[in-house]
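Note that this complex is displayed minus one protein chain, with the remaining chains in position.
The first chain written gets the first letter, and so on, giving A, B and C; residue counts start at 1 in each chain.
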């Protein structure tokens, strides 16, 4: 049995004496006999550290690491600078709790304040929170922010990542908000359809930028249409893309949310990830979760505290706008360090590299017989048809260490390229594709 | 080109102005034209961080990691507790220089003081230094400690790790010290031969415990023999074995040295490793390298400083006993944390596990047709004969992910087992051996 | 301390990425879109050295478990074994895309599968989802299960969730998020459920009850079987808030107390680090009859092969993918290390430490309840407040000068001037002794020099902060 208990048997006895008991079992005398567990839990015998390490390594080795990844669809394989890993492994950051005691948590609080500033910069909006669970739950929380008594309809573009849509629906279900899908046209939101669906009962419209197919949506047109009918626009954004595309702020969005995983978080089979949220000044006090604000201490020094807590569940209880308290603080720290290491030039370079590689790949795949399905502007993902069965094509690639595009329900493939994909690697991918497609 | 220079072009210009120059080239005006490099160094173009990471990963992937290691011979595959890696990756420990400024280096100094205490405990001697380069150079430095004007002969047991012997010889060459080998008999030092070689010209005798063949030497008998003729005994010890075998102090050795790699350092293709050194009180001031001592500050608080610096080269220059200044401080820290995590029980358990596994393996290999060559007590290494060509046997094992014993020049094999080798793994090894040996 | 933005110098940068090896798109003459970003991107422009020193300074200004005791009630700030983090950082876990083909993620599915079995056994549940990313997220998920259950039976009149007034604030907030009306019921003097009040509250509109046991004052509710029976008889279901599981794991199981669904805080009970407020993991377990409603996918095994299957009537997803997977890896590693015996022993020691502290501190402080506590206990500083105008907050702040993280302040709401203390099982007797002597010294000083305590802390870089100004005139980002 492994144990992290420092107390020796002798010390326990002494402590029990002082408490006035003779055995630890007596500590549980208040428990009715009927609820006490008879015997032991049916679990394997505890392991030594070496034994546990072996066991966990065995699990890890049952997975297959792909050296070449061309799949995104919500989780992106970006380069993580070494300094990011170094900084976020500092024990203080890893082991601290939520910074309730501001005087001994200024480092953590300041890091969140800096993170909030960076998210405001990326999104072009006025206020950001300290993060939520992931991009999908951020989208759902964003929708909750926009609900008003008479506005119960929630519009979501069909071009949204299906997982995000599903989470929005799950969150809305309990509250009887009606989620309706705005149809797509040639891979992007059908603006005419959107307009026709808008009325005074619509709380908000959620659109993803770039959308699930990698295509750039017309955020400004969406904002105009929605605002015209008094609704709110929520944009779900890829944070890397924000370096080179119009920001939610520039588009006129009310709320911006997104999955922060591209900002230095490893793929990790889907989590922990990072939901970021920002809002215009009007919506600031509706932001869920923790928010850090600047203030002064009793000696006039600048300091930081958790603020606007009056919104939160531990004060408002059932009247709170959200129940969230634990967020993804360490992931937010990762994003901050990542954005600092990249800087404005570096993050722009990342975006440009992603776009450039994806466009190169798209052209080369087209030559190899995989025509693009949509003709619109895209960022670093795109959809192609496949002349052969998609599963067979992907299987052949996997055999060579390539994780190809995601097979969509309609048989098309959703590809992704990032700054990590070299031309050489893409050329190799393309020749493998050619082989399978018999060119 | 990658760069870690923070200064921007504009800032450089401003600085140059203040210095009174117009270009950085002018800073080098003092250099004769003839020595200035014409053009650029002939090196590959500098890489981005991502590019450098790729390149280094490519190197690493050209190596083959063995999952099952049964080879020692100076580098041992022990389990490294997780806390060890965590502690020694703390930036302060990694990036600091030698603690010359004691007031802001108390942490580092204290850690070395603790390390010295642990080495004294392991070896049973009175004083230890802050470490030297590795076990082999520690042995050579130990020999230098024992040289006296009229004693120029250095005896080394033939059962010593050949690399250690070679380093001792290299070190002694310049100083005209004569290194002579004391023959072995049935795998351990021939005590009678030793006695016959001893006289008033012998400075010291170096014996390894357990010796290169894994066999336990009679340290006490060596000490008695050497001391009778006024020489010194240096024991080169495996630090794990010291938990269960007679210590150099108990044997009466004057100096103990050894390779500290088993104390939490990874194999790392041979380095960085850790040379530890300890000595009896008489020899204390002859210890080379840095030593930390306890003292008090001007307010009476306990504190630690580098001490006995009068021995060292930056004060004594050509009269110093050794030239060593950089040591292996971070490796010494690793050893300290390792020994703290293991504790007396844990380190004893490690030694017992090593011995038990090795004895099991030896018996099983014997059954598989690999008879032991020596019949003496051993710790966790032992020599067997091989009924088939050793290279062929090892090659077959390597094909299955097993790094087998080391092939010795005489065709025998030197095997090693540690606490990491499970019975299951050893049984698999043995059945592979049986296969090859045609049993 | 400077902000990272205040260290920024125009043009300074790290060199992370290589030049583009394909035709460049998205910048300059080849903009990606007419609607390119126009506003400047004012991120910090710093060197790697700047970053290293900046975050070193921030870390030094952050108190972690590695800096000292952290007896923050209800948060179970135990020591976080480093092995768990090391294992979660294996490339075989971190480099796995969540949408890889099933045969290439057998290890991940195996982890989720085994974690489900282990944590079901500990809670006495039959099935479990790891999608929820935190405790509150788990509560919400559990309530959606309850909703789905009633809806599946066409029982649409059940619109109310009963919550004791001593509950964590997340409980009522989660109930509201799940579309329920919250019925608060008062606690007894002992902080336990008032059976009469409960009986009065239940009815045909009762969807369920949310409860933590041991409760938020650190006592085990002896009437637990009666409580869950009353709710069940009304047709409602019982939800167990796992925040306090550390006290009873291996000793008693929510499933055996009559609960139908439960969430765990892996980041509390199973020693995965809190990360300054997350990522956590709030898996939700349930009895077999609720299993078909779980979110996400079920992980099944057949002949050693793991595969995903749809739940029959899933409530949908509450998060993308599989939840905070790496946190689950850490918790599983921890649970496998402890085993049945170690898990129970941790609970035993957590409770012994709490009682030892309670008894020792009773010499100076007033305990809100006199009984043997579970893993935590609540003190009331009401007497000190009245006599010396020294509040719970003042005592807490005074502890900062001793390098000790204060207990939870002003919770639960039912105790005035509350300090809730939870030492956890990983604090040694020597650490407890330090804690006790700090508490005692502070109490003594409060008598001798109350103003000194009221103006604490005195040794921290930053003194008490003006929270009112922060909220009244919110400054939520750096004014670039």
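As a convention for this text, a residue touches a chain if its C-beta (ideal position, glycine included) is under 8 Å from a C-beta of that chain, and two chains touch if they have at least 3 such contacts.
Just so we're clear, the structure is a prediction, and the values are computed from it rather than from any experiment.
> Thinking of the whole complex, not just what is shown, which of B:22, B:323 or B:431 touches the missing chain?
The single option touching the absent chain is B:323.
> For the chain left off this view, which of A:32, A:51 or A:230 is in contact with it?
A:51
> Among B:32, B:409 or B:438, single out the residue that touches the unshown chain.
B:32
> Applying the definition given at the start, please give the residues of subunit C touching the unseen chain.
So the residues of subunit C touching the unseen chain are 7, 9, 12, 15, 47-50, 52-53, 56, 60, 64-68, 79, 81-82, 426-428, 430.
> Residues on subunit A that touch the omitted chain in the whole complex?
1-6, 8-11, 47-51, 81-83, 85-86, 91
Quick note on the criterion: only the chains that are shown with their structure count from here on.
> Out of every possible chain pairing, name the one holding the most C-beta contact pairs.
A-C
> Using mean CA coordinates as chain centres, what's the gap between subunit A and subunit B in Å?
47
> Where the CA atoms of subunit A average out and where those of subunit C average out, how many Å apart are those spots?
So the centre of subunit A lies 19 Å away from the centre of subunit C.
> By the touch rule stated above, which residues of subunit C touch at least two different other chains?
In subunit C, 12, 14, 16-17, 46, 48, 52, 56, 81, 83, 85-86 touch at least two other chains.
> Return the residues of subunit A touching two or more other chains; collapse runs of consecutive numbers into ranges.
Within subunit A, residues 49, 53, 79, 81, 86, 89-91, 419 contact more than one other chain.
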